[in-house]
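The structure is given below, and queries will be raised subsequently.
For this view, one protein chain was removed and the others were kept in their places.
Labels run A and B following the written order; every chain starts at residue 1.
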Amino acid sequence: MTKLVPVLSAHWDEKDSFTLEAYKRHGGYKASEKALAMDPDAVIQLVKDSGLRGRGGAGFPTGMKWGFIPQGDNKDHYLVVNADESEPGTCKDTPLLMANPHVLIEGCIIACHAIRAKHAFIYIRGEVTHVVRRVNQAIADAYAAGILGNGVDVVLHIGAGAYICGEETALLDSLEGFRGQPRLRPPFPAIAGLYARPTVVNNVESISSVPAIVLNGAEWYQSMGTEKSKGTTLYSLSGHVANPGQFEAPLGITLREILELSGGVRKGHKLKFWTPGGSSTPLFTDEHLDVPLDYEGVAAAGSMLGTKALQIFDETTCVVRAVLRWTEFYKHESCGKCTPCREGTWWLVQILRDLEAGKGTEADLAKLLDLCDNIMGRSFCALGDGATSPITSSIKYFRDEYIAHLTNGGCPFDPVASTLFVGAGA
Amino acid sequence: MSEVAVEMITVVIDGFEVTVPKGTLVIRAAEQLGIQIPRFCDHPLLDPVGACRQCLVDIEINGRAFPKPQASCTIPVETGMIVKTQLTSPVAEKAQRGVMELLLVNHPLDCPVCDKGGECPLQNQAMSTGQGSSRFEGVKRTFEKPINISSQVLLDRERCVLCARCTRFSEQIASDPFITLNERGALQQVGIYENKPFESYFSGNTVQICPVGALTGAAYRFRARPFDLVSTPSACEHCASGCDMRTDVRRGKTLRRLAGEDASVNEEWNCDKGRWAFKYITAVDRLKVPMIRDEAGELVEASWPEALAVAAQGLKATSAAVLVGGRATHEDAYGYSKFARLALGTNDIDFRARVTSDEEREFIAAHVVNSSTTYRDIDKADQVLLVGFEPEEESPIVFLRINKQFRKRALKVISIGSKESVGVEKLKGEFVKVAPGQEAAAISAQKLTDKSVILVGERASESAGVFTAVAALAQSSGAKLAWIPRRAGERGALQAGAIGNLLPGGRPVTDSVARQEIADAWSVNSLPSQIGRSTSEIIASVNSDQIGALLVGGVDPLDLENNKEALAALDKAFVVSLEIAPSAVTSRADVVLPVAAVTEKSGSFLNWEGRARSFDTAVDDSLNRSDLRILSMIAEEMGTSLNLGTVTAAAKEIASIKNWQGEPLKMKTASAPAQRQLNSNEALITSWRRLLDLGTLQEGEENLAGTARQTVAVISAKRAQALGVANGDLLKVSTAQGSVTLPALIENIHDDAIWAPRNSRGSQLLTDLNAVHAEVVTVVRA
Partner (left out) sequence: MAFSPEDLKIMDSIIKRYPRPRSAIMPLLHFVQSKAGYVTNEGIELIAKQLDLEAAEVTAVSTFYTQYKPSAIGEYHVGVCTNTLCAVMGGDAIFASLKDHLGIENDGVTEDGKVSLEHIECNAACDYAPVVMANWEFYDNQTVESAKELVDSMRAGSPKPPTRGPNKLVTWKEASAVLAGLNDGLANEGVQAGQPTLLGLKLSKEGK
């Protein structure tokens, strides 16, 4: 068996892959036909049995989430698809929707049937005009073909630039027309989500994985992956590699394997650090090349699988600069609701800027870590926690490099060396 | 609604057990034990938000510990819960200290010039939970220093800790979301929409609940340090809502007033008028010494004995009547009531210094006096019917209470009137639109139940048949009924018998048993038995020479209908005026006796519920005496003893007189007038007083006045089209008496009607038009 197993990505190489015609050519909307003929609870059971877990980062079992929706409560239920892909390094849902929006629509139909919802919302980030066009057109085509509008309505909701809206309750507030700030939990969305009604919030890739599961069965899906991390998923390789891109493989593949089959780190360089699942997941180094990239394997090694956004940095990259930039990102994206995240990220940036400029003392590293301790687990939502991950993990692995900035009186790295166009006359 | 037994839950906090009702938040369960968990965003009357993270504690439930500290302001107690606060958990202690440090990172060190200094939750909790010195060495976030978000409220964004108490209050309590959190992250800030200031009637509450000095009131800025103030519990004199208040005085001068706490009345809120309109007390032209009119007709200063003698002589010499304004305290009103009967031997007394009707007097004698509808009844109501009453304008705490139930459980509100108000819109009320004067039929058509509450305002007296219809509806449905006058003293004056048809405790003057009970209490043989004259009858009787003298306390003749006649009567009669400041009465009086303002005396008001709202003297060294004391002195001079030397004595006597247990007075029915036929340039006027207007107790409060609603003339779209006017075009509204010219505003109003504020700048309808409701006015494009 090959290491790469394209399921979601199987037909992306066809020029018209995003059209209804192309989708149907490969069995599109057969799964929803099949699912609609099933008892909704049986659909939930099927998804539970498949072992599918949330692909948005947290890895919560999808079928179990669906099962939390109260039944027979005479209330409207909602499905909300999180397409607000914004975690630095994460770039899987966007190409998926550009190449094949119909698989998401079909997944929505199946999920709505399972949770007894009539309404699905796709919350897509606003900074991807062409992807918005593709999804909107796909929805229009599905309505025109009678696929939508007969029991399930899908509304595309377009964001406007706020990373925090990837947090499910902030997303719901945003979708309701408020500032995208996270809500108190409980109540959880399964009880009181959109418009205070029972709501499932799932990632694009999770919902898009459902049609294949329905068509091919839970056993087929279960047969791939590792003990507790089933199925295939999209790994996004980026950064200082010979060939970046999307790699769909069963869960549990290692970075070493992906690098080997894709051509490795960029020529003449070696791996320095990487993120397994976006910038909010603690950094890994070349020690971690053989960590199985599944939920348990990455967690055991001290990080999180997250969105499987493998950002690769080679030895030309200054880790302090990298971390500073991520911290600036968190500061920019902090919603402002809670003190630790709002004030903490703002302060972290100031300290890191000084450190990068070679100002300060080693005691500032202790202060930085203590500050992270006061933010991590003290903030309203996970954004604050995520902001501390690159800092604490980078100090853990590259403390000497921080100190080198201080002894050197500035950054010892040449930023040009890390660009792609180094030597190209830029 | 039956009271359901509340489930109690026992939890352990820092090793101590405490049992609290289910649903209690951990932070408040801790309070029960005297354990103070620091907090900023938490407020017991606002929805939990968990934003500031200052109240983090460690929690485990049935042996399962939360992996990280939890915000105790958001977590309800559960059985088996063990809580460790900063007192017993090093993790919670460090978490709290960490949050405090982060809050202070961007907080300016301007405590020495900050109004909040000395009573600042941030300052206090930085002492208890912070560390001695800061580790922050960077550059603090700066904003332009205070910006006016209204003429009354200033915002200092540097001091703000973004607890969102103010924005939550504005949205959740006042339904005035004019201030919001804007921007995000470290730039998040409270703000207004640039073209719409924070002009909420309740804006002052945000200043009071701000846990830092970010929101300040213009009137109090830089005036005092909290520790230099002497605070006295007080009650608000501005309306009949009955707010508990606190008056803060420095060196004999009132510097600010705050909302007090009373869960059954105003909770912790008040309106901006109650908070910020008190300069009238310290106005430079306050009357300080008695005055009498000399032979040349000029008012000249006199000694107390001289003035009292002149007053007594004048009142004795002829038949006299009493006009007492609606702002008298219960005790003072009782004094006027007793004075009229004993010193003057008459029932000619009326506390209603406004547009009134005999129908109203009969209604309040039959259905209001001794009645006991309360705020709690609103809490439990299935629907609330508003008649001749705009709660937001005329009794703002009643509005907040209805709004609370509307937001909590979508309480149904029905308003019968000619123009839909902002308040009713906010309550998403059902607006029953009728032509001015045609309210009675709409009232009769209402379907209420015995869980409903009818709130009828004093303006119901301006349409014949309305009180009759209200009484009949209450009777047929079993609905609770309440009469909510605007002024703070009216319910007390009613209970005190400061009205021609009742003696104290609701005793009909026409009932011999009732008369005898009071005669016994007052140690006299008999009391006058004929129903006394009403305000308008008293004025007419002066002008027809049947009454020769008037004792007037706290009345503005311009509040009366036909106020030209009222002024003529004051010119004609021998007038003894008890007043705090020069007025249209004092300028016509023969004797002027200065009296104490509300902060200068003790006493009580009965709010619309009939609930006593007592207060102490806030300004100790005032030389001014209460009306009661002065009435006693005049009576002595006239040879009658009232035995009411002090407020305490009066209160004791009032308490000894129980409510009338016999048959109340019966009400004669009145019927509604026929609908008027109007020419195309005619309309029926309708109006009410806005909360913030030209009321005399608001004099001198320019910052407050700046937040008043705009003066407009409201017409329907149909009339606007007929007149060819758009919003903002000027309309001229006139009667035989005069005219007002106002910008038009097209809103939801009956096509036959035109609305204008009754007593606002440019629109003082009683004097300008001598028409306030259901009278025909001419409306043309100006």
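Definition applied: contacts are C-beta pairs under 8 Å (C-beta built on N, C-alpha and C of every residue); 3 or more make two chains touch, one makes a residue touch a chain.
No experiment lies behind these values; they were computed from the predicted model shown.
Novice: Using the touch definition from the top, which of A:Arg325, A:Arg353 or A:Lys367 touches the missing chain?
Specialist: The one listed residue touching the chain not shown is A:Arg325.
Novice: For the chain left out of this view, which of A:Ala31, A:Ile69, A:Cys91 or A:Leu271 touches it?
Specialist: Of these options, the touching residue for the absent chain is A:Cys91.
Novice: What subunit B residues would touch the chain not displayed?
Specialist: Touching the missing chain: residues 176-184, 191-196.
Novice: Tell me which stretches of subunit A touch the chain missing from the display.
Specialist: Subunit A touches the chain not shown through residues 2-6, 9-10, 12-19, 76, 85-91, 93-95, 98-99, 119, 125-130, 132-134, 136-138, 140, 155-163, 174-180, 195, 235-240, 243-249, 261-262, 279, 309, 311, 313, 317, 321-322, 325-326, 329, 332-333, 335, 415-416, 418-421, 424, 426.
Definition applied: only the chains that are shown with their structure count from here on.
Novice: Quick check: how many Å separate the C-alpha centres of subunit A and subunit B?
Specialist: 55
Novice: Okay, in this complex, where on subunit A does subunit B touch?
Specialist: 162, 164, 179, 184, 331-340, 342-347, 350-351, 367, 371, 373-375, 377-380
Novice: Name, in rising order, each residue of subunit B that touches subunit A in their complex.
Specialist: Interface residues on subunit B, with respect to subunit A: 48-54, 56, 67-69, 74, 94-95, 98-99, 101-103, 105-106, 135-136, 138-139, 141, 161-162, 181, 183-188.
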